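Note that one protein chain is taken out, while the other chains of the complex remain in position.
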Amino acid sequence: MFSSPLNIADKTFQSRLFTGTGKFPSSANMQEALLASGSELVTVALKRVDLAEEQDDILRHLSHPQFHLLPNTSGVRTAKEAIFAAQLAREALETNWLKLEIHPDPKYLLPDPIETLKAAEELVKLGFVVLPYIHADPVLCKHLEEVGTAAVMPLGAPIGSNKGLRTRDFLEIIIEQSRVPVIVDAGIGAPSHAAEAMELGADAVLVNTAIAVSEDPVKMALAFRLAVEAGRMAYEAKLAQPRTFAEASSPLTAFLEEDHV
Amino acid sequence: MFSSPLNIADKTFQSRLFTGTGKFPSSANMQEALLASGSELVTVALKRVDLAEEQDDILRHLSHPQFHLLPNTSGVRTAKEAIFAAQLAREALETNWLKLEIHPDPKYLLPDPIETLKAAEELVKLGFVVLPYIHADPVLCKHLEEVGTAAVMPLGAPIGSNKGLRTRDFLEIIIEQSRVPVIVDAGIGAPSHAAEAMELGADAVLVNTAIAVSEDPVKMALAFRLAVEAGRMAYEAKLAQPRTFAEASSPLTAFLEEDHV
Amino acid sequence: MFSSPLNIADKTFQSRLFTGTGKFPSSANMQEALLASGSELVTVALKRVDLAEEQDDILRHLSHPQFHLLPNTSGVRTAKEAIFAAQLAREALETNWLKLEIHPDPKYLLPDPIETLKAAEELVKLGFVVLPYIHADPVLCKHLEEVGTAAVMPLGAPIGSNKGLRTRDFLEIIIEQSRVPVIVDAGIGAPSHAAEAMELGADAVLVNTAIAVSEDPVKMALAFRLAVEAGRMAYEAKLAQPRTFAEASSPLTAFLEEDHV
Partner (left out) sequence: MFSSPLNIADKTFQSRLFTGTGKFPSSANMQEALLASGSELVTVALKRVDLAEEQDDILRHLSHPQFHLLPNTSGVRTAKEAIFAAQLAREALETNWLKLEIHPDPKYLLPDPIETLKAAEELVKLGFVVLPYIHADPVLCKHLEEVGTAAVMPLGAPIGSNKGLRTRDFLEIIIEQSRVPVIVDAGIGAPSHAAEAMELGADAVLVNTAIAVSEDPVKMALAFRLAVEAGRMAYEAKLAQPRTFAEASSPLTAFLEEDHV
């Protein structure tokens, strides 16, 4: 549309809305929604695709020139498992892009900072374009940038919680300090949350649950597309700051005491 | 675009973004931004136009088939002054639509509930289509509806503060209870705020300062247009609720322990 | 304890925690909790006491030198009903103090600004010391002050919601502008909320549900007593403002590079 494109590693994206593929009512509905979203980077859980089966239903529906695949390692609990999964994914899906997710905790699925950094360092050496999913921890983001990740993906709130930017104070610091793109991942439950992330200066957002579980995923995908675009344009056009004292948009004059009365 | 139209009194609006005309760098810039916003209802302060002068600069730039004018009574402090101003406006601008604003306090410009209700009742009897700007007070909204206002315009935060939906808990009650359209007015400082209001089920929003004072009002106007559309579509497609416990969008299975390993 | 006393009309209070009497497990438990709270002003719903019965159970348990009674008009829907109820209360309970509550809506029990102002004006003329429960509407507060109410009692959130200071932005304006004591009423669900109200500069808070429905009302009453005292002392000792940039409480010096290494 009207905002500037985004570069990550060797690719350029017109859309700053990245999407996931879980929880849709059907693969056909997923395809329609993701096309409507305008998303060009689509993450897919390695464990959910049948790597042995060329005609895997999900992959078949993602085989479209609009989409780049971003395999993720969801389900692994250690750096070692992640590296193994990454290699499987590269071979099967023919891409060296990887969303690195390591979450040992099955309840909140929060990412492990220690194992993630360890895996990231190794995967970069192995030639992967690594996009790590992490807590909104500015110091960890700097470590990841230093070992060569292509971006950082801090969370806004626990995955699937739809709570929005609960980590806002820390996202602002990450955005201020980062020299690689910042993609807000997890917790984005409404288009307003996505717009807010973009207004803060995030480079992109990743949305899955909020689109997939709505009553009309195609319409919701379009809503997110517009919201991300809106937030980015607002960031580029620069927002006014909040003010404690109000100031009328119509400057106050007691006009009735003047010439009209 | 893709969301449902809005009816107020005898008019139908495709756009749910209403706009104001104060604080723009120039009338030409105002015109360009408001056209880009898609707004079909534009409020103009009676005191800022020169009623005696047919070629008033602001009015001339609003003379376009996209725009309906919504004169406002900004600057008056009592019901009596408001009624007088309304009659002047009707005569001069040839519309019986009126944004009723009565704010005796020059610092925060907060609306007066007592004088507003009194004026609204009288103006409805005088044949005006009354849209009152008020505090987010659900009981006051019911009173206004009962005397026949065409909509209610509760504030999100003090006018010009850009703080967003600080009255969110009360807006939700107003939206639940109202039988006339609810237009969130004042405090909306970013596209994400506008989207949030629409997601809650507001029928429209009114934005002025946030567009007019940005570095690029035309781009910001377009951002708000998209955000309002996004929020409305999300409302229609139904958002998922926030959850305390996270649930992975990729259902967790320890896939590495399974057949792939 | 250690903070300054509060004057309202002709009375001086050492405690800035006002309390209600509904929802306690028993009258005996209510008495014990209210004594523990240190509260000197206790509101009682006229409809809940048996005015004809001298030995009414609630009133008997409130007959203690620590407590002043503050009858309230909870349950009335109009100014006329409120005035009638007030006169009954004055006669039966032998006090001209009155918490004026008018809420026509049975779901959220939000106060009616129009009827409340009308009743307040009349009740002041009739010699009552009027403390009106109202929305956090700064303009309405000024109107009430002008007709002579002894205080204003804006809500923090819908009554019984326990949500805390959702109206914080407006409470700050009310506190800044008011020349009569500001008592935050309704919505206070935790000692931290009460402390926050006092830190903002509120003169007192009124708490009922949060004490009465806890598992241990006596302990919770004591918790609120300490929190109100803490908030008031912090207000008097002046809090530091929030800062965007952190500053270490231990000034940073790379001491290891110095003489110790």
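Note that the chains are named A, B and C in the order they appear, and that numbering of residues resets to 1 at the start of each chain.
By definition in this document, a residue touches a chain if its C-beta (ideal position, glycine included) is under 8 Å from a C-beta of that chain, and two chains touch if they have at least 3 such contacts.
Since this is a predicted model, take the numbers as computed values, not measurements.
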| item | value |
| --- | --- |
| Contacts of the hidden chain among displayed chains | A, C |
| Of A:K80, A:H143 or A:R243, the one touching the omitted chain in the full complex | A:H143 |
| Sole residue of A:K47, A:H61, A:K99 or A:K163 that reaches the chain not shown, by the stated touch rule | A:K163 |
| Residues belonging to chain C that touch the chain removed from view | 2, 20, 22-23, 45-48, 51, 72, 74-77, 81, 84-85, 88, 106-110, 158-164, 189-193, 195-196, 199, 208-210, 212-217, 219-220, 222-227, 229-231, 233-234, 236-256, 260-261 |
| Residues in chain A touching the chain absent from view | 103-105, 108, 110-114, 117, 135, 137-140, 142-143, 157-158, 161, 163, 166-170, 173, 177 |
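Everything that follows uses one rule, which is that only the chains that are shown with their structure count from here on.
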| item | value |
| --- | --- |
| Same-site or different-site touching of chain B by its copy chain C, using the half cut | same |
| Chain occupying the most central position, where position means C-alpha average | B |
| Whole-Å separation of chain centres (CA-atom averages), chain B against chain C | 34 |
| Inter-chain centre distance, chain A versus chain C - centres from mean C-alpha coordinates, in Å | 45 |
| Chain B residues counted as touching two or more neighbouring chains | 108, 110, 158, 161, 163 |
